[in-house]
Each structure stands twice: as structure tokens, then as C-alpha cells.
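Excluded from the complex is one protein chain; the other protein chains are retained at their positions.
Which chain is which? They are A and B, in the order written, and residues in each are numbered from 1.
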Amino acid sequence: MTANDTRNKRDTLVVIGNGMVGHHFVEQFIEQGGLDRYDVHVFGEEPMRAYDRVHLSEYFGGRDAESLAMCEADFYERDGVNLHLGAQVVEIDRAQQEVVTAQGRQPYDQLVLATGSYPFVPPIPGAEGNSRLVYRTLEDLDAIRAASAGARRGVVVGGGLLGLEAANALKSLGLEAHVVEFAPRLMPVQLDAEGGAALKAQIEALGVSVHVSRATQAIVAGEEYAYRMNFQDDEFLETDIVVFSAGIRPQDALGRQAELEIAERGGVVVDNHCRTSDSNIFAIGECASWNGSIFGLVAPGYTMARCVAAQLAGKPCEAFTGADMSTKLKLLGVDVGSIGDAHGATPGSVSYRFIDEANAGYRRLVISPDGKQVIGAVLVGDNSYYDTLLQYAQNGIKLPQDPSSLIMPVSDGAPVLGADALPDTATICSCHNVSKGAVCCAVDEGCTDLAELKGQTKAATGCGGCAALLKQVFEHELTARGVEVDKSLCEHFPYTRQELYGIIRVEGIETFDELLKTHGRGHIGCDICKPVVGSILASCWNKPITDPALVPLQDTNDTFMANMQKNGTYSVVPRVPGGEITPEKLIVLGEVAKKYDLYTKITGGQRIDLFGAELHQLPDIWSELIEAVRTGHAYGKSVRT
Amino acid sequence: MSQANAVRMSSAQLAPQPGPWQVLCSRDDLVANSGVVAWFDGAQVALFYLPETEQGEQVFAIENRDPKSGANVIGRGIVGRIKDEYVIAAPLYKQHFSLEDGRCLEDSEQYLRVWSARLNGDLVEIAA
Partner (left out) sequence: MKSCVGSTWCRYGVQDSVGMSLVLENRYKGLRSPHKLKFAVSGCTRECAEAQSKDVGVIATDKGWNLYVCGNGGMRPRHAELFATDLDDKTLIRYIDRFLMFYIRTADKLQRTSVWRESLEGGLEYLKEVIIDDSLGLAEELEAQMQHVVDTYECEWANALQDPEKLKRFRTFVNDERGDPDIHFVKERGQRRPARASELHLIPVTEEAL
């Protein structure tokens, strides 16, 4: 009864949209303890649960839909979240506080819109079927794949970020790929003229043709290919398929139907807490318009998701006050970075440029009118400058004497922004919004291991782009606290495993004693260094591990070439290559198991494990097996399964 | 080969005069820098033979039963030296025991019995 009573008091939260932002919202909501207050229903229009759209082009590189998924299949079920897939919400009934799908009605107390965006296709006469494909969902990709069967050439209309991704996808399908861009350069939003030109040169070198300043006026039947795209001035390009990637539009249809306030350029208007004009309805991600802007990147969508998740869970939250649109990405394998005022649009700003014509590399640094701060940057060809420049830009760090050194080719002694120069508010990981302060906090609480730090703060576990910076900050903070980052293997060797491997290889060392005498301390070693060195010696020289000099190094399983079980007996796992075994060999295994009364089980690696052999029985057992089978090395740190 | 002079191993210092010495097995049964197990009047004794210590060659004798697993496996662990003390790492759960006094380095509650042992020519001897 009581359980029922509490249940009745629970509110219902409905989330419309199960894309990356919608999923991130649910994840954050669960983490913040929101499930204590709400029953949650999530409606997704697509048949597949949330997947990684950022890496969509890998779908053609061999990745399947499942591996693109944002979470394990049972993620929602496990936490009791009701996920309705393939369920399009067709109406929001604000009066009744209900959402309506083809399957029925679902009441809500609070509603979150995360409906995302849809691709914009310009109204071009003749664009239809295979000449009017888009690139947004897995379904779109399946359509592109189907259309590419028998096709030789494919054109992408739109030379922005997604358009280039789409070109990459066409290329992976084996098509001759072309990009047609209306603006005079690629990625007109993120890059300036020189940057766009450098990117064009690099991409063309990769075999993708780029046509800029072309407006498609009509699509007609082609002569050599299926279609002909007519541009201005009688120019044309023939192709078998056309994919449009000419920008996105907020998916605000439900907001319009429900008569929520809609921005002039589309999108459901939200305030600094992502609340729409109805205080029970929130909007996050690409369907929301904040201050007249739509944010077409994942990171701002995640920030909005976190903001709303915290509010609903009754936790303190920071207001959403816009987002940095700086981006760093790899397009068709080419590094591209854009920070802040990339175009130098700020009146009075001053730019430094580095142009590498030989490699089509380009870097631009935009400095504030007072000459004191980085306000923008463009990078094409090498993103290793990005992290430092972004920190300068975001934190208003004072410029070095010669600002151009920030984009000049790095030689020894070039100034690198030290971790100590970053203020505590500096964002280290933008995917999970982890500040330098949070890293310091974790270190203060006793974290001395990078993997542990990543687990605690989640930093560098999103796109991973900040891994190097995180490590730098972490090690700096440890050193600052007097914690020596001791990488010694153990008290006998002041080296890491990797360093010992190098020493053994280069100096051709073949025994533990020799290594200890020349590079170690003491004269016997311990249970840390002995197996490590034993393993390295085996990797390098592959001498039998039963050689008298090598025996003392081995863990017990290697010493006795069998797997010790909890009562001190051993299990024996003969090699069954590929899990293929003849009946004759199977009979030998059975006979031996029977004779020695060994417990017999099939392993997950398609082999047969014989348990319960005592130490003194091992030679007898093996002398009976050896004619039929060889050792399976199940006892070693080696290839098994 | 200078093992005519028998070396005393265990530091069970409270017993001033260990002995009488009893023969347990032969030198040939030992494995250098590693362990074997001998049967000693109903007890299982793990023997570790270190041919080159600061005091010359040494044999340590310690109880074979691992208190954590209850299995008789100490003789199959790895010998090592941690902070100037010879130790054995138990093979199942890796806890360390001092070969000199049987103390567990990770858990002061755990002790293994140690015996004095020595090499006497080709014989391994133990004192109860």
C-alpha cells in the first residue's frame, strides 16, 4: 500500500527526442538523482536508440548501427526509464498536459523537447529521388547506400562541416566525390578565405573535387551520368546521386503546433534556464533558440541538457548563457580548427597569419584591438596548436611578447602554455564541462592516478581531445603538491616497464640477473619486477620459460604451465586452434579426463578445460596428451581464447 | 662450492639453540631462487633456496598453508626482497610473508610458522 501511495505522488517527465542531446539529458537526469522524483517516458521517432551522429560517416567504414549507439541496449530499462522507439509525437496537448502519439496519449507534469533539427534542402527544380538525398540519420545513410549501388559519381551540395563529412561517406562507398558550395569557400562559417582555400587544396589532394561559388539552379536528366546539375553561366556537373547538406533547420513543428513562442528564424524560444514560454516545457539542443541563436554543435546541446537535468532533479544549476562555437575536428583526415572571432570581424582587431604553401597549411591568430588577448583563430592542417590557443582565448591569458610564436612552427624552446598559467575556471574538458578547478579538487582529495582521475571527473572520456592537456594539468598539480610522480616499477628498478623493454631490446639482455646487475638495485628482485622482466624476456627472445634461469621469474601458473585454482589444484587447457578439433583428439582429451577424474568444462574461448589435477599429476597428464594436443598457454599472459 | 660450513637461516631468535637437526631432503631437491615443499612429520614445509645472499647461500623453511585461501600453496609463490627482508608472495592472493619470521606484511594478524633450516653438505636439515 505504502509503495503505491508514494508512487502516486511521483510526477511524470516526458522527453521528446532520443538523439545525442536527448540521451545526454536522460543520462544526466539519472546521475543527478532525478528518478527519485519522476517517472520518465522518452519518445524517439527513429527505430534505433540514440546514436553518435558525429561519427556517422563511419557507418560506411564498417561500423554498424549498434556500435554507434550512445549506450548499452539495456541502459534505459535498467534504470526503469520507459523508452518508446519508433514513436513519433504528433501533438502536445498543453491544456490536458498530454503528448499524443499514434499509439495513444501520455500525460506529463514536465516536458522536455529535444527534437533536434532537420536538413535544409533548397527548393531546386528537378531535385527528387536519388538527386534529393540528405545526410542526417541512419535511415538517410541506408538510402544513400542503396542509391550508390551501380553509381560512379556522387555530389554533395554544401561545403560545411556536415557536407564534408557526407563527402567522406560517399568516398567510403567507392564513389568519385564532389562538393558544391554556394559560398566562395569551404566551411564559410568557421574559416576565413585563406583557411577555406587551404582546406580546399588539402581535400582535393585526397581526391574529392571541390566547386565553390556555385549555385545549383536546376537538376535535369544527364547524358553520361543519371543527372545533370545546372549552375549559373551555363556551367554544369553530371552525377548519379546528389546529397544535400546545405544547413540545418530547427525541428520546431511541435512547438508551433502547441503555440509556444517561436523565434523569427525558427526554433522554440528558451530563456537562460532553457524554459520555453510554457513554464512546464523545456527545450534543449538544436530545436531551441536562445537569444536568437540556434547551436548546431553537440557541446552546447549537452550544456543545455545538464542545465535542465539539474533543475528538474532539484539540484543547483548554472544558467545557460550562450556557448562557445569553437571547434576542432578532422574532416576527411584533415585537421580543422576554428576559435571565436575567426574572421577578425571585431573592429580594430589585428591578425597574424602563417601560410605553408608547400603543405597547404594555414594558421591565423586574431588579437584584440588593445593587443592584449587572443579573440579568434583558424587552423587548417595541424590542430596541435588548438588547445593552447583556446585556453588563451577563453581565459583572457596575457599574450607572450611575440604573439606570432603561438602559431609559428614549433621548434625547441618555443613557448608552450604551462598548466600553471591556466586559471581555475579554465575548461579542460568541454564534453563533460570539467574545469581545472575540478581537477585540482580531485588531486586535493588524494587522487594520484590519471585513470582514477578520468573515472572521477569524467574528463577526457568524451571525444578525448583534451587528454594531453589533462595529463599536463594533472602532473603539474601533483608536482605542485610535492607528490613526486614516481614511475619506478618497484624498489629494484627505477624504470617503467616500457623503459625496461627498451633496455632489454637495445642491450640484448637475456637474464634477470644481468638486468638487475646493470640497471637495478639489490640482488633478488620481487614479485612485481620478476614476472614483468620474465614476460619482456619472453616477448623479446622467446626462450623456454622452464629454463633454470627463467623459472624463478614466473608467476606460479607459468612455472607449472597450468592454472592454479582456489584449492591449489590445477586446470589444464590444451590448445584447440580456432576451436576446431577432430573426434580422435576429443577422445584423447576424454580418456585423460576420465583416467584422472578431471572436472571437464567447455571454455568461452572454444577450448576444453580440465580441472582438479594435482601438481605431481601434471607431467603424467601431459605425457598422455602431448601426442594429440599442445599447450594452450591459458596460464600465461599470452594469446588465448 | 663452499657449503661445508653450514649456515643458519631462520631468525627465530627466541630459540637460542635450534635443534636437534633432522634431515628433510637433499640439496638436489631444491630449486635455486624458488620453492619446493617437503613433508615433515605431518606438517607441510615450504623450502626456499637462495644461493647468493649477503650471507652466502641460505635456505628458508616456512609453513606451506596459505591462511587466506586455506590451500597448501605457499611453496609455489615468488621469492623476493622488500625493504631489506626476504619475503614470499602467496600465489593466489599475492599477500607477502617474511621468510625470516613468518609475519604477513599486509596483515599483522596473519603469521606463518617458520623453522630453522640449514644445508649440511648435500642434505637439507630442519630444526623443530
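We adopt the following convention: contacts are C-beta pairs under 8 Å (C-beta built on N, C-alpha and C of every residue); 3 or more make two chains touch, one makes a residue touch a chain.
Being a predicted model, the structure only gives us computed values, none of them experimental.
Shown chains touched by the hidden one, complex as a whole: A, B. When you scan A:L162, A:L489 or A:M564 for touch with the missing chain, the hit is A:L489.
Screening A:P188, A:G522 or A:G612 for touch with the missing chain picks out A:G612.
Contact with the omitted chain, checked across A:T346, A:T511 or A:T631, is made by A:T631.
The chain omitted from view is touched by exactly one of A:R78, A:R105, A:K330 or A:K372, namely A:K330.
Annotation: of A:V121, A:L170, A:A313 or A:V532, A:V532 touches the absent chain (contact as defined above). Take subunit B: the residues that touch the chain left off the picture are 24-25, 29, 31, 34, 36-39, 44, 47, 65, 70-72. The chain not displayed touches subunit A at residues 58, 61-64, 67, 330, 450-451, 464, 467-468, 471, 489, 496-498, 501-502, 528, 532, 535, 538-542, 544-546, 548, 551, 559-561, 565-569, 575, 577-580, 597, 599-600, 604-606, 611-612, 614-616, 618-619, 622-623, 625-626, 630-631, 633, 636-641.
Keep in mind that, in the parts below, only the chains that are shown with their structure count from here on.
The touching residues of subunit A, when paired with subunit B in their complex, are 491-492, 522-528, 530-531, 548, 551-556, 559-560, 564, 566-568, 615. Here subunit B touches subunit A in the complex through residues 31-34, 50, 52-53, 69-73, 76-83, 86-87, 89, 91-92, 94, 96, going by the rule given at the top.
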